[in-house]
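Missing here: one protein chain of the complex. Every other protein chain is in place.
Labels run A, B, C and D following the written order; every chain starts at residue 1.
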Amino acid sequence: MGYARDVGALARKDLLLELRARDTLPAMLLFVGSVFVVFHFALPGTSSRLATAGLLWVAILFTALLGLGRAFVPEREQRTFDGLVLAPCDRSAIWLAKSLATLAFLVAAELVALPLYALFFHSVGGATVAAVALADLGICGVGTFLGAMAVATRARDLILPLLFLPLAMPIVVGAVGATVVDSPGRYLGFLALYDLLFAVICWASFEYVVAE
Amino acid sequence: MGYARDVGALARKDLLLELRARDTLPAMLLFVGSVFVVFHFALPGTSSRLATAGLLWVAILFTALLGLGRAFVPEREQRTFDGLVLAPCDRSAIWLAKSLATLAFLVAAELVALPLYALFFHSVGGATVAAVALADLGICGVGTFLGAMAVATRARDLILPLLFLPLAMPIVVGAVGATVVDSPGRYLGFLALYDLLFAVICWASFEYVVAE
Amino acid sequence: MNRSAATIQAVGRTRISLPVLAGASLVLVTTALAFVFFVAPNDADQGFSQRIFYFHVSIAITAYGCFAGAAWKALRHLWKRDPRADLESYVFVHQGVIFGTLVLLTGSIWAKISWGHWWLWSEDQLVLFLVLFLFYCAYFMLRFSVDPGPQRANLSAVYALFGVVLIPVSFAAIRLSKQLIHPVVFTRDGPNFHGWILVTYCLAQVALPVLAYTLYRLELSAKRLDGRLRDLREVLA
Amino acid sequence: MLTARRLGKRYGEKRVLRRIDLAVPRGGFLVVTGPNGSGKTTLLRICAGLAQPTEGTIERAVQRAQVGYLGHEPLVYRELTALENLELYGRLYRIPERRERIGMLLERFGLWEARHDRVASYSRGMTQRLGLCRVLLHEPELLVLDEPYSALDEAGAELLDAQLAELGGESTFVLATHDPARVEPLASGRLALA
Partner (left out) sequence: MLTARRLGKRYGEKRVLRRIDLAVPRGGFLVVTGPNGSGKTTLLRICAGLAQPTEGTIERAVQRAQVGYLGHEPLVYRELTALENLELYGRLYRIPERRERIGMLLERFGLWEARHDRVASYSRGMTQRLGLCRVLLHEPELLVLDEPYSALDEAGAELLDAQLAELGGESTFVLATHDPARVEPLASGRLALA
């Protein structure tokens, strides 16, 4: 209960900051929109389901990476990390709140991306939506965690994709599978398992990332 | 002579900062590389010359946008703009130096992108290289100028693409033309004209962008 | 736990001395080499070149062992605050990456011989191993872009833990996505080879981990010596 | 309240703190002085729990929620208003009667008029005042203040004097300053770094 309120307060702060500075969401929207538009004109209409599913997932992954790279920019630029670290809330709440804020941006970008995908390429079924939802959780959870790690390093923007992309590979495999095959149950299960597993590690070890 | 030394000192500073923080170039390389790899697997081998040329140019444009968005981040984060504005050098030297630094990153990214393009899609001829060189000049010059304007506003990352993409349209049209047609002379001339025109405007009016 | 207590514990714990280890690994590796080249029979359809298999497989397993060791030490660092665990975890990752490089090398040689290609992007298992390998390469990037100190130790440790979770998850993903094309030795019916082949394989499988452990201890003691020298220099200064 | 034994800290090769022993009783007031770069900030960050010593041990007899740290940075978001910043911290620290207390602090530190302005538009002294509000918001038992007087005008400094005097004896203080004379009457212990 108290934990949820902490997460709420922190996530609210991130949304407010985005509202003021509009740093993240416009870039994500622009990116994902233009990827689909460009591919629409570049890809002949009859592309295989597998190819366009790959396209969808790569677009989502890179859009997410864009948002993740900026997730900790306010804390870094204004050096407010110390304030959060000192607050009495469980440190994992910082991670959870930041993940939720990034998730909100990613979902907003996908609310534009998925209709565009359906318009230009293939229809989007329930399995795809479920896969997107599950993959989003994993991407934002793991990505935010790595983002916090990257902030502490000197070559931040190099480190984040380097750490993130290998960790996101299983998500892509699972998600493309769920989008393409007829009975996506196993793939969705795998994605849920991934989310669960990594959520637990992130949740348990975030403390060590932010505190010395 | 003195002007060139100022530009040199300022550009050197940007390259040094990039060397320390590695903020820009890795992101650009990663982006442009992954665009080509993904498209290679997504596009069937027999795409039209026009389609792949469009792809090349969109990739270059967005890679540049990535770099431009970060060009003024050090000045903003560390609030050093005042120091540059006070320096006795001609203010346009700030613009020129920043454009050159961004150009250096863009060219470095293209040194990876063009071979990949040649490998995956079509061979790259002299006209394409010339078009790339001319377009780079325009992109970096105009983009840096707009980047400096965007820093002054609150919604920086929204402003930059919004201003930049319309201004870059002529470049894309000219560049795609130069890549596709057999006698690209007219297109190259057009690109050179664009560069010249905008270089003069930027050079003359940068003063008003940075000083209050 | 403070430093002196840790030292006492380290002294109290009996460890095989480095020279003994080095000797053992020398003997084991030479025996394994001798077996591979002189004792094991030629493969029925791949001939002599198949012998690289003994090393390829056991090196791969050793590399995974090193990564697991790194995660174990990382856990000790985070949980028990064992002051030596950070360095130990790092050295394990280092050894793991060295052996990972060897996996790529031996695998590529074998692939050239038996498939005619150095590398196949269509082989999920190969790509998977490459991704994992790069993941651990990124460990160095991470570690060396943070100043030495408690924070670096924490970040490295957390990363090593992520790795050891990523490995099985990636395997699951591959297994899920398609039937393995890459040969599977350990099927549900147990190893599908017998006799001298098995003996040779087991020998290599013992020799390489021992070699890895020796290298690990060697690097560790060199690194420790560096640290002590630095302390000493500071005391003198 | 705060006990440190043979504290040491180094950044890579560079040793900043060396064998520091500390014992601040409950209600104590430790004044830390020393030239620029002598390690005051480093020590205070260790005291507040923001950094770990590389040698020695430190013990705090309070929870994290009872620590208030004011560093060189105000630890507020520049794009948010003063009110939004304090709201955030008020929620995280579970302050009872949050709004009333925030209003009281803003008024006391002369920021009430500017409460709806973004912190980015504040003057330096106003930002420092906001940092003080943030620190005092949750009535911490252990206050770690790094040059709290910096950027304050005479009125602000007197206000801070009064606040310190009011809390003195009750809360425990660790305070770094270049002007030890100012807090002399309150000090119960001194540590001079070199």
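One rule holds in what follows: a contact is a pair of C-beta atoms (placed from the backbone, for glycine too) under 8 Å apart; a residue touches a chain by one contact, two chains touch by 3 or more.
Keep in mind that this is a model prediction, so the values were computed, not measured.
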Chain not shown, its touching partners among those shown: B, D
Hidden-chain contact residue, picked from the options D:8, D:34 or D:169: D:34
Positions on chain D where the hidden chain makes contact: 11, 34-37, 40-41, 72, 110, 114, 121-126, 128-129, 147, 150-157, 178
Interface with the undisplayed chain - residues on chain B: 2, 5-6, 8-10, 12-13, 16-17, 20-21, 74, 78-80, 82-83, 85-89, 211-212
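To be clear about the criterion, only the chains that are shown with their structure count from here on.
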Between C-D and A-C, the pair with more C-beta contacts: A-C
Centroid spacing, where centroids are CA-atom means, of chain A and chain B in whole angstrom: 28
Separation of mean Cα positions, chain D and chain C [Å, integer]: 48
Centroid distance [mean C-alpha coordinates] between chain D and chain B, Å: 46
Residues within chain B bordering two or more other chains: 154
Touching two or more other chains - residue numbers and ranges from chain C: 149-150
